[in-house]
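Only one protein chain is missing from this complex, and each of the others stays in its spot.
Now for chain A:
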Amino acid sequence: MGRVSELFRIFRNKKLFVLLIVLIVFAAIMGFSLGQRDKLTWPENFVGDTVTFVQQWFYKPAGYLAGLFEDIRKMREIYRENEELRTTVARYARDRVTYNRIELENERLKEALEFKERQKRMFDYEYVIAQVVAVSQDPLNPTFKINLGSTDGIRPDMAVVTTDGLVGLVSRVFPLYSTVMPITQLDSESSGARAISATVMEHKESFGVIEDYDTQRGMLVMNRIAENDPLSKDDVVITSGLGGVYPYGLVIGTVESRQVGDFGLTHTAYIKPAADFDRLTEVFVVVPPDIEEAAP
């Protein structure tokens, strides 16, 4: 009896009671907002877009100023990079000739095999350029914002790439801006787990699933590689397009090491990401053709 009245006394303390209610309300909000949401409510849209609209005036100039100092420091490095790029351009010009020939031939063969219009357009991805306008500094929620939103045809789960490779997935879409979740947040144990089905450029038949990021080593973890898979060190890993979320052929990284997996049945490989996730300024959103049709 005494203990019960003690309990009531605690609850008569108004502050504690309010705190408890607040905790319960917030737990509900967090749980509700955790999963996939295609549309956000208008207060979220309003606050998100207004604040980001102001943020974009700061991020770019700051990046420009920082870049200026960086450039002076890295003059030597840039010289070397320029040399490298020159050889790459020469190689590109050569490959371009081959590419044109192969593309024409491919077109002709598709025609000959009577591909349907939808099949022909299957890999016609559109790369839409977007500027990064703000960066979240929460180490456990490192999203960044880009200046494209639902009015520009952006949908959740579209892949985001830089010129180097895959960076992340569009996470939440506001009318004018969207948040992007970098692939360093991949986690097979999380509630909204997503995985990238991947293959390698060198061997078409390779297959594995990238579903984790090892923060301590700074590498992506590719699981479920078959024992007799030809995948080996230094292979370039690309998306296979089989999962339906990521389009085909986006560069993810290079294989760093390969070993027998946790259960001994399949192999696991560590992948060094090709893209740099820090200090992004420009990214590309990969828009698949006719996403409405493609969605199941």
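Following the convention adopted for this analysis, a residue touches a chain if its C-beta (ideal position, glycine included) is under 8 Å from a C-beta of that chain, and two chains touch if they have at least 3 such contacts; residues count from 1.
Simple rule for what comes next: contacts and distances are computed from a predicted model.
Only one chain is not pictured, and the protein name UniProt records for it, out of "Rod shape-determining protein MreD", "(2Fe-2S)-binding protein", "Sortase" or "ABC transporter permease subunit", is "Rod shape-determining protein MreD".
Of the candidate positions A:21, A:34, A:89 or A:129, contact with the hidden chain is made by A:34.
Of the candidate positions A:148, A:181, A:219 or A:237, contact with the unshown chain belongs to A:181. When the omitted chain is restored, the residue from A:62, A:201 or A:265 that touches it is A:62.
The chain not shown here touches chain A at positions 15, 19, 22-23, 26, 29-31, 33-34, 40, 44, 47-48, 51-52, 54-55, 58-59, 62-63, 65-66, 133-143, 145, 171-172, 179, 181, 185, 187, 189-192, 215-216, 277-279.
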